[in-house]
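In this view, the complex is presented without one of its protein chains, the others remaining in place.
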Amino acid sequence: MRELTYAQAGLEAIAEEMRKDPTIFYMSTDPALSLMQEFGAKRVRPTPIAEGALTGIAIGAAGSGYRPIMDWRQVTFSFVAMDQIVNQAAKIHYMFGGQRTFPVLYRANVGGGTRLAAQHCQCPYSMFMNLSGLKLFLPSTPRDLKGLLKSAIRDNNPVISFESNRLLTMKGPVPDGDYTIALGEADIKREGSDVTVVAIAWLVHEALAAAALLEGEGISVEVVDPRTLVPLDAKTIRSSVRKTGRLLIADEAGPTAGFSAEVAALVTEDPATFATLTAPVKRVCALNVPIPYSPVLEDHVFPDRKRIAAGIREVVEATRGADGGVRGRREA
Amino acid sequence: MRELTYAQAGLEAIAEEMRKDPTIFYMSTDPALSLMQEFGAKRVRPTPIAEGALTGIAIGAAGSGYRPIMDWRQVTFSFVAMDQIVNQAAKIHYMFGGQRTFPVLYRANVGGGTRLAAQHCQCPYSMFMNLSGLKLFLPSTPRDLKGLLKSAIRDNNPVISFESNRLLTMKGPVPDGDYTIALGEADIKREGSDVTVVAIAWLVHEALAAAALLEGEGISVEVVDPRTLVPLDAKTIRSSVRKTGRLLIADEAGPTAGFSAEVAALVTEDPATFATLTAPVKRVCALNVPIPYSPVLEDHVFPDRKRIAAGIREVVEATRGADGGVRGRREA
Amino acid sequence: MAEGTLGSRACVVTAGGVGGFVTARGDGARVSKFPHLPDRKGGTGRAVERPPARGRRVLTSKVGMDGIPVAKLAALAHDENLATEIGSTPVNLSPDEQRAMLRQMQTIRRFEERASSDYHAGKIYGVVHCYIGEEAVAVGVCAALQQGDQIISTHRGHGHCIAKGADLKRMMAELYGRQTGYCKGKGGSMHIADFEIGMLGANGIVAGGISIVTGAGLAAQMDGKGRIAVSFFGDGASNAGPFHECLNIAAAWKLPMVYVCENNMYAAQTAAAETHAMPDVAGRAAGYGIPGIVVDGNDVFAVTQAAARAVARARTGEGPTLIECKTYRWRAHTERIGQPDFRTEEEIEDWKKKDPIVRLLGQLKAQGAMTDADWQAMDGEVLADIEAAVAYAAASPFPKPEHALEDMYAA
Partner (left out) sequence: MAEGTLGSRACVVTAGGVGGFVTARGDGARVSKFPHLPDRKGGTGRAVERPPARGRRVLTSKVGMDGIPVAKLAALAHDENLATEIGSTPVNLSPDEQRAMLRQMQTIRRFEERASSDYHAGKIYGVVHCYIGEEAVAVGVCAALQQGDQIISTHRGHGHCIAKGADLKRMMAELYGRQTGYCKGKGGSMHIADFEIGMLGANGIVAGGISIVTGAGLAAQMDGKGRIAVSFFGDGASNAGPFHECLNIAAAWKLPMVYVCENNMYAAQTAAAETHAMPDVAGRAAGYGIPGIVVDGNDVFAVTQAAARAVARARTGEGPTLIECKTYRWRAHTERIGQPDFRTEEEIEDWKKKDPIVRLLGQLKAQGAMTDADWQAMDGEVLADIEAAVAYAAASPFPKPEHALEDMYAA
């Protein structure tokens, strides 16, 4: 299969959909050149720096028969648009009794690793998860990004595509031709039997690296990538935990009331899954600080394969039998 | 002890602090008349409807030696100020290496029951919990509100006081004279031995009502009110759960990545507490929708004493012995 | 403030620091700084006294908006079309059309009188913001629109709904929280909307709708069918970020937009004079390179003439216009009791004398287009319509609790 970077896969999804559907248009303070060149300045609009208004303009255009895409670029720029996101986009369909549909796609880059400090590096998707009325996703591979973007563009609701800064240049296989990945379907990125690691975006790759490492230590790790944050595929997550009896959640965001907390709650509130849990749930997240600039500091703030591996060992340790063997859930 | 309403207790805290400290001033699109009358229009400022700018103005004034209070009124109006909250207030101390302190108090009314529909009724405090750099509280009684507001005004960090719409007219005892309640200290509103209910704001009262009801059914309920959301008093919550072995969380907000998820995670990630859990964690929250207008609909969306009682029964049921008696955690 | 003549054409411009009302004819420009500003002492009886505002000059100049020319144009010198005089006479309006406007205005008033009393009777919940006194704005602007044009409203939305042609029954049912309401009971007074007729909703967030309707304007431009979009918003909203961002975008992109500022001189309890350094919001248009028009918002013919010109500009691709309608609300900010109102009885009474309905009625009578008997009959019909709407609402079922879970996501 041909390989594309994550960024390329995103642009390809958008270009393909725009070619098919003339109601799609794109707005951004500085849109990608390739899109401007192909579609011209009417359909790919460089905008004033007024993300608040433009987020609302997208809603209004969506209610009038278009399918706008508004690219906020760094997610931190979306906060100037928060009223339009929270009070308008998320509520407009419901509040008016479903009179119209509002098919808007918002794009936002999230995550650290860029040395751009607190106002450009953040993983605030959990803030949006607490809202009712939006769909959200955060893919970990070029293939997933392309497929999810296509689903999102065709979806009749406001959707936010969170895209990982760290993965933009990462290459991966992308199928030829048109394909979609449904919103709300988790992907098991690696099968295993001892511990379930639920990870998103960059941390899927770190979790896979940790899993490879721990294989040598006799620990079999299952890596579940929810891909979509809302609606979250609780079913796949729970059934993985029912198999392994142990859960670690890895998130580039801080833990508090975050994605990681939600996954922990989903698992521990489900009686059947809770009954199989043999170890405390473990969260491996960013430290609870704004993101600092200096590489030494920034790298210390974020979780990585080492912290994930350590966390997995801890979870396994908590239920290690007296004989030193890893206990399966049934023996607990 | 004298009785005040929740709203009066809030105003009293502010007036008392303003009398003592001339650097405190107050801004709001429509400030309380009593404050305007006592302190005049220089210190209690009616503002243009520009909560975004004013939220930042408060930060700048705080960095220049003042202790501003910015009252957003309904929390939904704060979203126009989200950039200043997230990118500025929460980060400014850290990002600049602690050069200055920024003692700002923001006030926001939260919650439903007012029939004001989706754009005026919301409980989005969890969105702010995921941030690093703010302190947040949400008291359930006039006494707690007054004491916490005083601590917040004296705190050298940006603090958000979330205040419950449903409690504004509720009366309760408020001690005479100056007192504070420290940020970060939970309060056990009722002791019990079978189930821990962690509840906030209005739901503390609903939980107490449920507890009274269940007493007759032989179920002993402990009601823990964290009062402060950040920093959250994990210690008190965990030690209560270690005593009861069961946890129910009641929140007027939706569950997803919310306060309730965080409490669930705090308990299940702590090995010592996890070990004592005899039943799945239960969340009793608002339905996952924007808040509708019609009373029939609105009342259906929010949790109440009935749903809490039902949830407690469920949690207890999950660990009820064959003899029908409630099992203590040690017997589990 | 400078006034001059460019060639033979009358021209008037506002400049920094002054502004005010300026006639379009250049003869005897009258400058007023916050006319009608109360002295903020006294109170209306139901209101408590508010401390005087921040020692800032409180101007009580009583230069009014009566007389002719009643419409004032600011910063329009460059636009010949718009700089011509806007008067208080019906232009291109048949007697039937004029009567229809009167009837619409009266419908708004009677609807809200009933909404208010039903609110106080506990049949309507939450909050109701009355538009009474401002009816000429919605009706005047919407009279200049065509089907397919879209408008957006504010928290004070009944008038815009009715002027755009909404069904009174479904409106009242929504206020009553019933399943047959426009939003199936999910919205209420602050979120009343009818997308079918191009009324994109009342909005509970001040300035929250301006961006959305600007998006409708962008869609209209892309469609290329000559449709336009109108944003209604208050003087309070004119100080919020979206006002600026949208006017700039609409100007830069030449969107087919009309921005209508309903300047009723108060944002809830706060007087515009406390939050605006300039009395005219329309003076801000010049900074974006678009026309700004100040018009007597209690004069439905003047409003509709101003709107017609702005609409024509928008429809022909010339871009947006900002129209400021000076008007007044008769009732308190909301119908909720216990809220302070710092306006004086005197000020309110003064404005009641400028009742836009009485004025229009007088004009129709003067034309011979309406008699007292006609008027009584019309009002009787209007009242009957409201009664029918109430009966419909009251007979409609409440939604079922589980309906709360419907309408979350579109298929």
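Here are some notes:
Each chain carries a letter (A, B and C) given by its place in the written order, and its residues are counted from 1.
The rule is short, and it goes like this: contacts are C-beta pairs under 8 Å (C-beta built on N, C-alpha and C of every residue); 3 or more make two chains touch, one makes a residue touch a chain.
Bear in mind the structure is a predicted one, so any value in this text is a computation, not a measurement.
Touch, as defined at the top, links the missing chain to these shown chains in the whole complex: A, B, C. When you scan C:His276, C:Arg309, C:Arg343 or C:Arg359 for touch with the missing chain, the hit is C:His276. The residue from B:Met18, B:Ile57 or B:Val197 that touches the chain not shown here is B:Ile57. Residue B:Asn87 is the one among B:Gln8, B:Ser28, B:Gln74 or B:Asn87 that touches the chain not shown. The chain not shown here touches chain A at positions 29-30, 33, 36-37, 40-42, 45-50, 52-53, 76-77, 79-80, 114-120, 287-289, 292-301.
Taking the whole complex into account, chain C touches the unshown chain at residues 1-4, 6, 11, 13-19, 54, 56, 74-79, 239-245, 248-249, 251-254, 274-278, 283-292, 319. In the full complex, chain B touches the hidden chain at residues 25, 42, 47-48, 50, 52-66, 68, 83-84, 87-88, 92-103, 132-133, 135, 156-157.
Everything below uses one rule, namely that only the chains that are shown with their structure count from here on.
With centres set at the average Cα position, the gap from chain A to chain B is 28 Å.
Mean C-alpha positions place chain B and chain C at a centre distance of 39 Å. Counting partner chains per residue, chain B has residues 52, 76, 80, 117-119, 288-289, 292 touching two or more of them. Contacts with at least two other chains are made by residues 183, 185-187, 191, 203-205, 208, 241, 408 of chain C.
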